[in-house]
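Note that one protein chain is taken out, while the other chains of the complex remain in position.
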Amino acid sequence: MNERVAIVAWAQTAYEACKPHQRVQEMVYEVVKKVREQTGLKFSEDGTGIDNAITASDDIWDARTISDTPVGDVVGAHHRSEEKVGQDGAQAVFYACAGILSGHYDVTLVVAHCKESQPASRNLITNLTFDPFFQRSLGLDYLSAAALQARAYMDRYGISPEQCARVVAKSYNNARGNPLILRARELSVDEVIRSPLIADPIRELDAYPVTDGACALILAREEKAKKITDKPVWIDGMGNAYDAYFLGDRDLWDCQSLKLAASKAYRMAGIKDARKEIDVAEVSAFYSYQELLWTEGLGFCPPGEGGKLLDSGATKISGQIPVNPSGGVLVGSPTIVAGMARVIEAAIQVRGEGGSRQVSKVRTALAHGTSGPCGQLHTVLILKG
Amino acid sequence: MSRKRNVAIVGIGQTYHKSHRPDVNQVELVHEAVRAALEDARLSMKDIDCVVHGNMELFEGIHQPDMWHVDGDGGFLKSGFRLSTGGTTGGTLVSAADHLVASGLFGVVLAVGFEKQEEGHTTTGITAMADPLWGRTLMTGAISGVRAGLLVKEFGERAELAAARLRVKAADNALKNPFAHLKLKITVDDVMKSRLLAYPMRLLHMCPESNGACALILAAPEKAREISKKPVWIKDHVTVHMEETFYRGGPQRIVPSMDVAAKKLYQRNGIKNPLKEIDVFEMYDPSSWWELEWMEYFLQLKHGQNIDLVEEGATEIGGRFPINPSGGVVSTNPIGATAMIRVAEAALQVRGDAGKHQVPKEVRMAMASSFGGTLWTILHLLTREVEA
Amino acid sequence: MEETWCYQVSGKLEIPYRYFAGEFLSRFFVELRDHKKILGVRCPTCAVVFFPPRSICGRCLSPLGEWVELGDTGTLQSFTVVRYSEPTHPLQAPFVLGLIKLDGADTGMLHLIGEAELSALRAGLRLRAVFKEKREGEILDILYFRPEPVAKEAGR
Partner (left out) sequence: MEQKPNLIEKQITMSIPCTFSTGPYMGRFLREIRENKRFVANKCPQCGRTMLPPRIVCALCNVEAGEWVELSDRGTLISFDVVSIPTINPMTGKMREVPYATGNVLLDGGDATLWHFLEEKDPSRIRVGMRVQAVFREEGRTGAITDILHFRTIEK
């Protein structure tokens, strides 16, 4: 690919359990204002400003048909274009890149938002993903679906609850270096193991907490990017893929769609050995076992060895392939926002702006997002300095 | 719009549209359109690199329906995206497929929009677009007579006759279109005596609620010529949104998106006289009143010329500027697919494959519009030839 | 802007829906309702017997039509004890959801596990369907799957 797209600016709200003082409009405005201030860009189609907006949100999460309507004003969509990706934010970034690579747009604002605190329960929403005839009336939601995947994966490869708990402890401890994660704290493996079971084998602390937040980034084509910033972060690889829908159709311990998404992104970015060439990865693990399973799918270790990889210390901030130095989703990152927040955290690492969570010598970073139950759709992006 | 490479529509498929389809579930309905598009392009799913899916969640109450629908849209182990922008969704999906192919990231992209309106409550789903803290208490879907009332105030009975005539035109055209939903033999008198919804909007002026799906396959030039003898090229498209709240009159003048979109499109493509340069137009007409009103903006007419054109019969299938030879949205309306059907029908006209509703003249350039959100517009411009 | 102006309002989003299984799937539910039979469908191209049945193979997009009667017994593949409560749940928590590979099927069925000691749950457990007396043509016409007595397990 001769044309390149760069991330030239980004901003995130603090991620907290509830933002009672903001509607989604105001949450998104907070981050849009920041990226506009960073770049000095206006909304305009005359070749000097932001000429397109891509948003990520969901009608049912927002309890609002056409959930991009309320944020249209703050992303500059009046009399201009905006399109909504109704999936994880990493999908929105991927799609926005395509818009620039197509030659149609020069500079695109991408935002994602979700107020998970708004509905009485997340499970009421994710239950609606399941077909009305075979799965929905059994009460399945993303949490119980994840529990079925966790059990299948842990049984298959002998992954222990302690290994999952270690993922959580690592996340909380890493997040202490991330000022936007308000619930970061020192957390022991023991505390995770002692937290109540909610859907065996998933305990309360194994699951990501209810979170409100938004994030924004600006993408630009190469020649524009170089004018906007001295430190563009290039998106050099992208891939995504769907798995089958019915849980029973899938080998839940084997994330074939992630393997496929990763292989596409690696091929595009010219990566031959992921474990060696990727310096840091931000992955969307909504449940602790997923970080182990996703590292296998991304090819950081052979199938079944996600637990071993963790135990070896390789995924620590100081390890050979640090995973989620930001703390990741497990400490608080709402659905929809999660994958785009991973892209931003990966970009922070590439720029070397991670402060106490910075991994040393990052040239290539991986960001991962997922949509649907048990990682049915995976999105992988490769970022370079 | 500058583009890295050209993109063509090489496969067109839609379902029959009906108000009751108990014979299929959602996956099967989506699949009907996908299969039709694949057959039209003589492709198999192996040839497709990416699937773009869209509809509105609250119409069927399915969260992230692209997950379930992979079993019918062919998305299994494929790349894919789900986009949803209200009534414009079908148009957004076409634009998305164009972006994805033009970017060089994908060679052949399948876009599918669908709605099974009977499974939910269309008006209720639309009402949920209003602010839950204010307008949602007041709103009843998209039924409003306000804009139509302004036309009547200014043009009197001429406006009422013109709107009725447009509805009869749509009905006559729909009778020629095997896929159309409502097949009515009606007169101007029938329209003007149909049940009053919100004065002067009557039942027959409004679009129906349909079950249906539409799929298009888009490909890059080399592949497009290999697949199709008659690729239809996407010359340009423009998306224009409006602010969060509907414009409701008053001293604040807000330029409608239809006007902004048309000006942008015509300027970029050097179109000076759309009536002469564009051969056929498939307009997203949620009601015949809006077809009448929006003609003025889309075709950049002098104020009142829209009524003259209708009286002249210019927009009828054999007229000098046919609008909606398919029968339009007042005949067929599966909302997540509706805007894509406009593009699909315009593409059929360019190919000369519209059968009984083919306009009796040469079609080199066709335009399609999408409508949604708070009066948003997308315009697609399709051509038979393409500059390399 | 001052936060003092902000407050929160209780509301809800409530819409009734009516879903159609379609002709193909209706056959499955009618057989379940009227004859306590559990049907799957075979994809000859992929050589897979699917549960749930479906009219299109999601893997190869072939139209499917070869019905296969599956056993009312099967093997537990994975399970979870749901310990939280939601109005969407069919039973009071705690209850058990399992993925069950029915005899004769290649893909797993999601259903409830009943009459089971939680400590005895494990992959590989043999299960048998317990049907509802008054069946309506829905997946909950199967009340749940219960573990088979251990002695019978040896004979499989």
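Worth pointing out:
A, B and C are the chain letters, set down in written order, and residue numbers restart from 1 in every chain.
As a convention for this text, a contact is a pair of C-beta atoms (placed from the backbone, for glycine too) under 8 Å apart; a residue touches a chain by one contact, two chains touch by 3 or more.
Just so we're clear, the structure is a prediction, and the values are computed from it rather than from any experiment.
In the entire assembly, the chain absent from the figure touches the shown chains A, B, C. Among B:64, B:127, B:239 or B:315, only B:127 touches the chain that is left out of the view. Note on the undisplayed chain: of the listed residues A:4, A:115, A:203 or A:264, the one touching it is A:115.
The omitted chain makes contact with just one of the residues A:99, A:132 or A:307: A:132. Only one of the listed residues, A:4, A:19, A:84 or A:203, touches the absent chain: A:19.
Hidden from this view is one chain, which touches chain A at 19-23, 25-26, 29, 33, 42-43, 60, 63, 72-74, 76-78, 115, 117-120, 124-125, 128, 132-133, 136-137. One chain is missing from the display, and on chain C it is touched by residues 1-3, 5-23, 25-26, 29-30, 33-34, 87, 137-138.
Those residues of chain B that touch the chain absent from the view are 22-23, 58, 61, 121, 123-125, 127-128, 131-138, 140-141, 143-146, 149-150, 196-199, 242-245, 248-252, 254.
We adopt the following convention: only the chains that are shown with their structure count from here on.
Chain-to-chain contact here is organised exhaustively, every possible pair of chains being in touch. On a Cα centroid basis, the chain most remote from chain B in this structure is C.
Rounded to whole angstrom, the centroid-to-centroid distance between chain B and chain C, based on C-alpha atoms, equals 39 Å. Listed for chain B are residues 25, 58, 61, 70-71, 76, 125, 128, 132, each touching two or more other chains.
With touch defined as above, residues shared between interfaces to two or more other chains in chain C number as follows: 11, 13, 17, 19, 21, 25, 58-59.
The touching residues of chain A, when paired with chain B in their complex, are 1, 3, 25, 45, 58-60, 63-66, 68-70, 72-73, 77-87, 91, 94-95, 97-104, 125-126, 128-133, 238-246, 256-257, 260, 264, 371-373, 376-377. Only residues 1-5, 25, 51, 54, 56-58, 61-64, 66-68, 70-71, 75-86, 92, 95-96, 98-105, 125-129, 131-132, 238-244, 255, 257, 260, 264, 372-374 of chain B touch chain A when the two sit together in their complex. For chain B in complex with chain C, the residues that touch the partner chain are 21-28, 31, 34-35, 44-45, 58, 60-61, 70-72, 74, 76, 116, 118-121, 124-125, 128, 132-133.
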